[in-house]
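Every protein chain of the complex appears in place save one, which is left out.
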Amino acid sequence: MTVTLGELAVRFGCELHGDPAVTVDSVAALSQAGPRSITFLANSKYVAQLAGTRAGAVILDAKSAADSPVPVLVVTNPHATYARIATLLHPDPPLRPGVHPAATVAGDAVVDPTAEIAAQAYIGDGAHIGARCFIGPGSVIERGAQIGDDSRFLARAFVGHHVVFGKRCIVQPGAVIGGDGFGYASEKGTWVKVPQIGSVRVGDDVEIGANTTIDRGALEDTVIEEGVKLDNLIMIAHNVRIGAHSALAACVAIAGSCVLGKRCVLGGKAGLSGHLTLCDDVVVLGTSFISHSISKPGVYSSALPSEEAGTWRRIVGRIKRLDSMARRMRAVEKHVGFSAVDRDSSED
Amino acid sequence: MTVTLGELAVRFGCELHGDPAVTVDSVAALSQAGPRSITFLANSKYVAQLAGTRAGAVILDAKSAADSPVPVLVVTNPHATYARIATLLHPDPPLRPGVHPAATVAGDAVVDPTAEIAAQAYIGDGAHIGARCFIGPGSVIERGAQIGDDSRFLARAFVGHHVVFGKRCIVQPGAVIGGDGFGYASEKGTWVKVPQIGSVRVGDDVEIGANTTIDRGALEDTVIEEGVKLDNLIMIAHNVRIGAHSALAACVAIAGSCVLGKRCVLGGKAGLSGHLTLCDDVVVLGTSFISHSISKPGVYSSALPSEEAGTWRRIVGRIKRLDSMARRMRAVEKHVGFSAVDRDSSED
Partner (left out) sequence: MTVTLGELAVRFGCELHGDPAVTVDSVAALSQAGPRSITFLANSKYVAQLAGTRAGAVILDAKSAADSPVPVLVVTNPHATYARIATLLHPDPPLRPGVHPAATVAGDAVVDPTAEIAAQAYIGDGAHIGARCFIGPGSVIERGAQIGDDSRFLARAFVGHHVVFGKRCIVQPGAVIGGDGFGYASEKGTWVKVPQIGSVRVGDDVEIGANTTIDRGALEDTVIEEGVKLDNLIMIAHNVRIGAHSALAACVAIAGSCVLGKRCVLGGKAGLSGHLTLCDDVVVLGTSFISHSISKPGVYSSALPSEEAGTWRRIVGRIKRLDSMARRMRAVEKHVGFSAVDRDSSED
């Protein structure tokens, strides 16, 4: 769609430096943008790249505005305003309300007439699909599940029986919400399945990535609070609670019954042992392993960066002999009759 | 469903302390259970929580039975008995035998008349679906695959051609059993695909988690023995064999041709290099990496718990300089004319 800079400034509360009649119809990267595109600069340290832009306009904070050779929309958070303008200029295709003839909807399911149920989708008994929802091709919404208004399941998602979704959620292809949790009783060297009779409750404005899995609770529900963003291939085990507005990068795994606070951020491949509590505002760096609860906001890590393989092999050898090295240290200290003041007396 | 404590005691071999006419219709957590619910206490160290329960009955071992203010079913393994009672009280919905009109079944597939083939499912040429099976919506069972009696594919599972499943298996949504193994011949900097002409054989009573993938063998079959439980997002590569009654937590990855013994337990995100053998009863802690075969039952780990990021960065710096530190240690020992008796002579 085409829009004038004047309209954008009014709609998104920006101060406009430049001609309000200039029109744009797309967003683009700073280096690629032509005269019909609007772009942005999230970080003022890249301000030097502004000089050569051929964009129709740039979204900037006040500090950088004077440096632009083209019209500027000035805002305090250029990235967020860029996101909103990009959403306006590149909308999803309009819904085609109704049930596609190749979809299957159980007789007593309730589908809002403004929702679109795509081909090959399946809606089970007693499920409830809210207004303006999109249930994409191949998606399965089981019996009794409830999907809040304006939620979109792109394709081939699975929503288990009696799972409840809030409004404006987005679920990428292949995500599985509400499969059984992994629960067994041990008995004479074999496993007896423990029925997983809890459900999953997902708040408003949650996004769930491709092929991510969220298990239903054993007795109580697994809970994803509002505004949570989950990347691809994440595992959320039964009875976990993810606090509002937390963001988990790809391949994170959260073991059963963990409780994460609000606004936690977990880097890719991070993992949590079961039954842990993380307070609000915890950041875990990528690939790190959390084995204890965290009660203090901050950044945590156990990431181990790679070395050239020969060097690394030598380091691993040293790691494996650390106990021996510590004993040698103690022996030398004893031999020379000296030990440093900061020595941890619990060490040996 | 509703059942009396007397009936439960007879059916599950419990000793009943209390009125056999009391009825229950659900299971619940100890703290949540009301008078129509039955609950359990797996661990006698939580026995203090019993005092306040309002449950209709509690499943306990003999040691804790006297402490209950409500009727007790006494058994040696309360968790396993709880699992069975929960299964009785919260059954799966009854099957609707037959092929849904929106399913596709190839003409020469054999579907037992007691099985249910749900909407949008696909059954290929010559496949065989056993008695009382449930092939859920969107599932794909390829040509020549065989599914044993009473097995359930919840939804959107994939079973490759000629894969064989035992009885009473449960497959969570999105699982892929029998995709091609990852096999290529290297040739002048490119890869030539090696056809994967083996299959996958899955024993009785196996459960496979959501979005888990099990590759077919290159020549011989990949094998999952009876009673194995696989959590979500697990990778089992070609020609692996998983021993009976092993349990693998989420995100475990087993590289090609590994052989695991019986009753192995792997924690979440554990990984195995290719061509390893693990004996029976090996336990691998979460996130650990196994690079060598293991011939002794026991617990193995390389998990590295996180620290505050600044502290961790400092530790990583020390790790990277361990070689230098070891040389300094040797030099100091030499300088003072002393080296500890337990020094490993192979170190420097």
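Per-chain numbering from 1; labels A and B assigned in written order.
The criterion applied here is as follows: a contact is a pair of C-beta atoms (placed from the backbone, for glycine too) under 8 Å apart; a residue touches a chain by one contact, two chains touch by 3 or more.
Every value quoted in this text rests on a predicted model; they were computed, and no experiment measured them.
Peer 1: Looking at B:Pro20, B:Pro35, B:Pro91 or B:Pro195, which makes contact with the chain not pictured?
Peer 2: Counting the whole complex, the residue in contact with the absent chain is B:Pro195.
Peer 1: Would you indicate which residue among A:Val47, A:Ala86 or A:Ala106 is in contact with the undisplayed chain?
Peer 2: Looking across A:Val47, A:Ala86 or A:Ala106, the contact with the absent chain belongs to A:Ala86.
Peer 1: Among A:Ile177, A:Ile197 or A:Val332, choose the residue that contacts the chain missing from this document, as touch is defined above.
Peer 2: A:Val332
Peer 1: Tell me where the left-out chain touches subunit B, residue by residue.
Peer 2: 102, 104, 120-122, 124, 138, 140, 142-143, 156, 158, 160, 174, 176, 179-180, 182, 184-187, 189-195, 197, 211, 213, 215, 219-220, 233, 235, 237, 251, 253, 255, 271, 273, 283-285, 288-292, 298-305, 307, 311, 314-315, 318-319, 321-322, 324-325, 327-332, 335-336
Peer 1: Just the residue numbers, please: which parts of subunit A touch the chain that's not shown?
Peer 2: With respect to the unshown chain, the touching residues of subunit A are 27-29, 32, 77, 79-80, 82-84, 86-87, 90, 93, 100, 102, 118-120, 136-138, 154-156, 170, 172-174, 207, 209-211, 227, 229, 231-233, 245, 247, 249-251, 262-263, 268-269, 286-287, 303-310, 312-313, 316, 319-320, 322-323, 325-326, 329, 332-333, 336, 338-344, 347.
Criterion: only the chains that are shown with their structure count from here on.
Peer 1: Could you work out how far the Cα centre of subunit A sits from that of subunit B, in whole Å?
Peer 2: Inter-chain centre distance comes to 25 Å.
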